[in-house]
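As you look at this complex, bear in mind that one protein chain is not there, while each of the others sits in place.
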Amino acid sequence: MSEAPLLAIENLAIALPQGAERPLAVDNISLTLARNEILCIVGESGSGKSMTAHAVMGLLPQPHVRATAGRILYQGEDLLAARPDRLRALRGHKLGMIFQEPMTALHPIMRVEAQITEVIQQHAPLGSTALRDRVTELLLAVGLPDPDRLRRAWPHRLSGGQRQRVMIAMALALGPDILIADEPTTALDVTTQAQILALIRRIQAERQMGVMLITHDFGVVAEVADRVAVMQHGRIVEAGPVAQILRSPQHPYTQSLIAAVPRLLAAPKPPPADAPVVLQAEQVRKTFRQRSWIPGRGTEVAAVRDVSLALRRGETVGIVGESGSGKSTFARCVVRLLAPDSGAIRLHGTDIVPLGRAALRPHRRRIQMVFQDPYASLNPRRRVGDIIAAGPIAHGTPRAEAERRAHELLALVGLDAAAATRYPHEFSGGQRQRIGLARALAMEPDILVADEPVSALDVSVQAQVLALLAEVRARLNLSMLFITHDLRVAAQVCDRVAVMYRGEIVELRPTAELFARPEHPYVRELLAAVPGQGWLPAIQG
Amino acid sequence: MRDFLRRFARNKGALIGAAVLALVVALALLAPFLFPEDPWDIAGPPFRRPGEMGFLLGTDTLGRDVAAGIAHGARVTLLLSLVSTAVALSIGVVLGAIAGYHGGWVDDLVMRFTEFFQTIPNFILLVVLVAIFTPSITSIVVAIGIVSWPPLARIVRGEFLTLRSREFVQAAEVLGQGSARIIFGEILPNALSPVIVSASLMVATAVLLESALSFLGLGDPNLMSWGYMIGASRTVIRQAWWISCFPGIAIALTVLALNLVGEGLSDALNPRLARKRGA
Partner (left out) sequence: MGGRLGFIAQRLVKAVFVILGIIVLNFLLIRLAPGDPALVLAGEAGAADPKFLDDLRREFGLDQPVWRQLLIYMQGILSFDLGFSYRQKQPILDLILARLPQTILLTGTALAFAIVAGVSLGAMAARHVGTWWDSAITTLALLVYAMPQFWLGLMLVLLFSVQLGWLPTFGSNTINSGFTGLDHALDVGRHLILPSLTLGLFFMAVYARLTRASMLEVADLDFVRTGRAKGLAEGRIQRSYILRNALLPVVTYAGLQAGYLVGGSILIETVFAWPGIGRLAFEAVLVRDYNLLLGIFIIASVLVIAFNLLTDLIYTIVDPRIELGA
């Protein structure tokens, strides 16, 4: 790095509005980004990584949040001191940015072509033929086939991956020096994520850009980064070349973060083959129908197609799939939140599919669910103690008894008994997941269905909750259906894994076996797409 | 609750609205003491200007006291509006809750019904209803209720529909709680704030509808109301502006106050939204 850096952030501080958790979102950080490198800024939610990216673009949500100290030098020019129209002239021209949510980041009622051309016409207008050629060239460059059809398309017709490619095409339209990518693959499925990461890396190399990529995922870091900066509570705790940070992290926070990353490593735990089968799903099928009262205009989506699966006592079976694979629908059929169209679900031998609401009630105790969203899964208007005790009370346990038990359960999931009198909003995401687990355990179930229980959590919290789940499961000898999109998480907790694709189970085998020798092409593709495999310890099998 | 009051009190408009509303309510309650005579009685010579002969707001075409009419009218208008809102609330909440909780064809049916009532011109329907069933307190209250419930039903249905798929409601389902418990214990408390807000705004609309009816001569003939006062004096507006002007100010102030309180409630109940609105 002999030449002056493309971008230099010096002693940047960003103030949060009064009443926020802390006064400064970003506290005295300094960074450089050179031409032709990818710098990853890693951190958990609230670390200030996204704020830093937005500050470079001059896109902080002013006036509430603003930079209060430091400089951001783009080729020696201080962006913080630049006049608004100068900054505007740089944005989209020399500085490109892509965002986390491709579904909402595009103008919903403007065709793809117009969204791309308007950047060009704003900064460096072209004649109509040249413009058309440029759009074609850009769409091809980001790997979108059939540009002539695509340019006329409306955003809602595109998939998430396609939309993110359009976003990248827009950001690249004028060949920027710097591309800022704020969690560009977090909202995407793992196979799409792998493609987009490869695209970013390829384009960066071709155009010798400086890329600043914000992420929470060390797998992504291992996949694309040249250099890494780790942020915590608004400060940079450690920065350096990627190999150094990943292999020998110095700062304890970095070490704990890396330790918390789930390994793609199957826990060698032979399932008890003779244990009794507690749950048996046979040929379960669920089709969603969008009815219309004009005949023939209704639509059908077969979400779950003839899925069969057996769960033994003490066993954890993972159901892995991308969005739309039907894994959540299947889970909801198993706990009878949805009624399957056909098939059988046997709980200890009794088929619960034909049972009505009343007949189902006694079986409810035996199978409980832990939900994904820690913010939506607890009733905001009830106290934690009531939330946990409500189930047993509904099944006839005396109130005093249920409340005493709620206190025990809070202790079991690692919370203070005083939590019982507080409301859900007083707890963090990880704590709420513990409360949700306590609510399920209060029913003393044999089977736990966990629907993406850790995907909304930061990695360090994720590791804690997974450990708790494992401990509780072992102590109570529970059987568990574990739904997840994350192969690394599945590898850690499951004895057997079922991979779902388009409503069907394409492969169901013991975890170690499946990870070592995947048979179905889709499973192979899925495994290959897991980011950071070169770095993460290889699987055993 | 204390949080809620603090947020409400921070909204200047809402406080002014609450104060004006308190005044109107006080006027309505104190009307029999302030003006013990029947507001229909002739109190003096007709067409007295405001302030003349001790008539604060003048007298009307027959010599009735305009101030007395406004005070007694406050009773009538407030009472009719509150009761008709209660009617609309009970129809709207019940239908909305049924549609939103059951979903499927029940939802379809109820929503088609609601859309139907929302499409037909509601003020004309109101006039038709009151005219055909002859104006009386009951017919007016019921008719206003009938034409006002659809927006509320839509709101309640929307809330129920989203809350129904919210994970804490699904958790209650998995725990095996009964339908009634889920509706009243889990869903309704979380759906209440938009209902409260729209109820307060509906009272304001009801005041306008009631006075419009009385203005057209479709009020209860035994009740002195603001709309009636304006309707009865509109032909003499060139000679006596005050007879129609003051009742109108009373209506506008009451409606304004109710709207301000409604917006204050809305902001206080949804602090996140209020911040977004920059209020």
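A and B label the chains in the order they appear, each numbered from 1.
One rule holds for everything that comes next: a residue touches a chain if its C-beta (ideal position, glycine included) is under 8 Å from a C-beta of that chain, and two chains touch if they have at least 3 such contacts.
The structure presented is a predicted model; accordingly, all values stated were derived computationally and were not measured.
Peer 1: Touch as defined at the start, partner being the missing chain; which of B:Ala31, B:Ile182, B:Ile251 or B:Leu265 qualifies?
Peer 2: From the options B:Ala31, B:Ile182, B:Ile251 or B:Leu265, the contact with the absent chain belongs to B:Ile251.
Peer 1: For the chain left out of this view, which of B:Leu78, B:Leu129 or B:Val261 touches it?
Peer 2: Only one listed residue reaches the unshown chain, and that is B:Leu129.
Peer 1: Touching the missing chain, which residues of chain B?
Peer 2: Residues of chain B in contact with the hidden chain: 112, 115-116, 118-129, 131-134, 204, 208, 211-212, 215-218, 227, 230-231, 234, 237-238, 241, 244-245, 247-248, 251-253, 255-256, 259-260, 276-278.
Peer 1: Using the document's contact rule, name the residues of chain A that touch the chain not shown here.
Peer 2: Touch with the absent chain occurs at residues 57, 59, 88-93, 96-97, 99, 101, 104-110, 118-119, 122-123, 154, 156, 167, 170-171, 290, 292-294, 297.
Criterion: only the chains that are shown with their structure count from here on.
Peer 1: Round to the nearest whole Å and give the separation of the Cα centres of chain A and chain B.
Peer 2: Spacing between the chain centres: roughly 47 Å.
Peer 1: Inside the complex, what are the residues of chain A that reach chain B?
Peer 2: Going by the criterion above, the answer is residues 291, 332, 335, 337, 357, 360-361, 364-365, 367-369, 371-373, 376-381, 390-391, 394-395, 436, 439, 443.
Peer 1: Which residues of chain B touch chain A once you look at their complex with the stated criterion?
Peer 2: On the chain B side, the touching residues are 108, 166-168, 170-179, 181, 186, 189-190.
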